[in-house]
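Read through the structure below, which is laid out as structure tokens, and then see the notes.
With one protein chain removed, the remaining protein chains of the complex are shown where they sit.
Order of writing sets the chain letters: A, B and C. Residues in each chain are counted from 1.
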Amino acid sequence: MKTLTAVTAVMMVAALYLAFVWVPTERSMGIVQRIFYFHMPSFVVAAVAIYVGLAASIGYLASRDLRFDELAASSIEVGLVFDTVNLATGPLWAKPVWGIWWTWDPRLTSAFVLWLMFIGYLLLRRGMEEPGTRAAASAVLTVFQAVGAVIVYMSNRLWRTQHPQPVIGGGAGSGLDREMWVALLGCLAALLALYICLLQLRRRLERLRRETDGLRRTLYSMS
Amino acid sequence: MEENLKWLWYAFSLAWVIHLLYVASLGRREKKLREELEALKAMVEERGRKQKAAGEAGLAL
Amino acid sequence: MSAQPLLCARGVWKFFGDFAALRDIDLEIAPEATLALLGRNGAGKTTLLRMLAALSSPSRGSITARGEPLRSENYRRRIGVISHDIWIYDELTAQENLDFFAGLYGIRKAAVRISQWLEITGLARVRHRPAREFSRGMRQRLAIARAFFHEPEILLLDEPFTALDDQAAGLLRGLIARPSGQPRRTIVLSTHQLQEALGLATEVAVLDRGRVAFRGPNTEDLRASPGDLYKKFSEPTP
Partner (left out) sequence: MGFLRATLAIALKDLRIERRSREVLNVAFSFALVVLLLFSFTFDPSGEETRAMSGGLLWLVFSFAGTLALNRSFARETANQCLDALVSAPVSGAAVFLGKALANALLLLALELACLPVFGIFYNVRWSVSFGWLLLVMALGTWGFTVVGTVFSALTVNVALREIMLPLLVFPITVPALMASVQLTTVLFTGEPIAAEMVWLRLLFGFDLIFTLLGLALVEYVLVG
């Protein structure tokens, strides 16, 4: 855990250097374009977090081993944090460049729907007491949501192609220079390391919660 | 240019604030759970000792 | 045991999170036996009965009925359950409740059987009234009819007598005892009343904190000095 934290810290510093010093400023959007280097990777990490959550959920349903549930819940909660960063930094980029905070473009809409799904998942878990039923219910929910997220994105694209909107970040992924790619991938690697760090912390918390819950049940059974 | 730098600064600090808040909340929740765990451990132990004592008394009778 | 066991639990554990409600249960139940599960509150009786009723599955180990898993529809067709709750729809009439369950159990010529059981439970007169209007005793008798009308081979009764009024309790006792000559059912019932268990059961098992603390036939010796048995589950084992 200590080495992991140290490695993450070094990677974060390197990523900061890449994104703020090393990579040349983009010409048309100016310096604010540098938001991109942690805005976009945050979303990628959130997506990774969901699919880790999905895999762990399927693992739970197949094995009924609560360690999978631990991983799924942790990954999805950490994913929510990254998705929040993505959603919060988006408008701060859109405002100076396009003059608006938000537009219902397919990517933004999908990211927002995804965020609501994360919230729903965590609230459902909060509302349930018994670890086994909670794990089963949230695993099934995850499968539904992971499939749903894909369909949401597809349908949003369909919707917006019919209702033209100002295009946000249309060329963001397309016309990247080599240096930009390096900076982007560097930042992504750093954020992935951060994800793993946070995931470990969150799993420790979940294990602690399980232990507490078990002890409480033991106590009740003794009375 | 100056104007734009402001937005970059906002976005960057917001990202960090969100992460730091999350880590803080993890720490807080963990502390609370550890306290609860210690309390529960103590209670279970005490309950166990009482029951044991009661059991021995029962046998003596 | 001479007969091939009907129900067979092997190394069964049930966890609620980290808490083990059942620990390494090995239990065989012979056909036509009446097994009384004894134990204090929280000993795991209800957890075990819910598993036998196919409502939950073991976390570890296995329970089978003549080699079949308990979630098989064939097994579920052969069980009748009376739990703490009556499992009756208040908005439906007595007749409709039984009709509905007859549909689920795939019973042919259900009408005759349903009429029989409404007679037995004394509900024939009110068969077309919704269960909501029934008194507590009537609802319990309807629950008994629901548990019995498909002629289950195995009966699972969770604290059956605690909530019943006298009439319903008498009815249930009669049904459990069954006149000689008819094939006997296999019965598993949980209770925390020792005398009641010894009066009905052919076999006794005591659960203590999720473990089987005692298991044996209900013999003269046991009935003569039930105090030993009582100690096994009323007093904590260190």
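Rule of thumb we're sticking to: a residue touches a chain if its C-beta (ideal position, glycine included) is under 8 Å from a C-beta of that chain, and two chains touch if they have at least 3 such contacts.
Computed from a predicted structure; not experimentally measured.
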Chains in view touching the one left out: A, C
Residue among A:Val48, A:Val113 or A:Ala189 touching the omitted chain: A:Val113
Touch with the omitted chain, as defined above, among A:Val52, A:Ala139, A:Cys187 or A:Leu215: A:Ala139
Contact partner of the left-out chain, one of A:Met11, A:Leu108 or A:Val152: A:Val152
Per the touch definition above, residue among C:Ala9, C:Ile29, C:Ala54 or C:Leu207 touching the missing chain: C:Ala54
Sites on chain C contacted by the missing partner chain, in the whole complex: 50, 53-57, 71, 73-74, 76-77, 79, 81, 83-92, 96, 100-101, 103-106, 130, 146
Positions on chain A contacted by the hidden chain, ascending: 61, 113, 116-117, 119-120, 123-124, 127-128, 130, 132-133, 136-137, 139-141, 143-145, 147-148, 151-152, 154-156, 158-159, 162
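What we mean here is this: only the chains that are shown with their structure count from here on.
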Centroid spacing, where centroids are CA-atom means, of chain A and chain C in whole angstrom: 49
Cα-centroid distance, chain B relative to chain C, in whole angstrom: 42
Inter-chain centre distance, chain A versus chain B - centres from mean C-alpha coordinates, in Å: 23
Touching two or more other chains - residue numbers and ranges from chain B: 51
Two or more partner chains touched - positions in chain A: 211, 215, 218, 223
Partner chain A, residues of chain C touching it in the complex: 15-19, 21, 42, 59, 209
Chain C-touching residues of chain A, taken from the complex the two chains share: 64, 66, 130-132, 210-211, 213-215, 217-218, 220-221, 223
Sites on chain A touched by chain B in the complex: 30-32, 34-35, 38-39, 42, 78, 81, 84-85, 88-89, 92-93, 95-96, 194, 198, 201-202, 204-205, 208-209, 211-212, 215-216, 218-219, 222-223
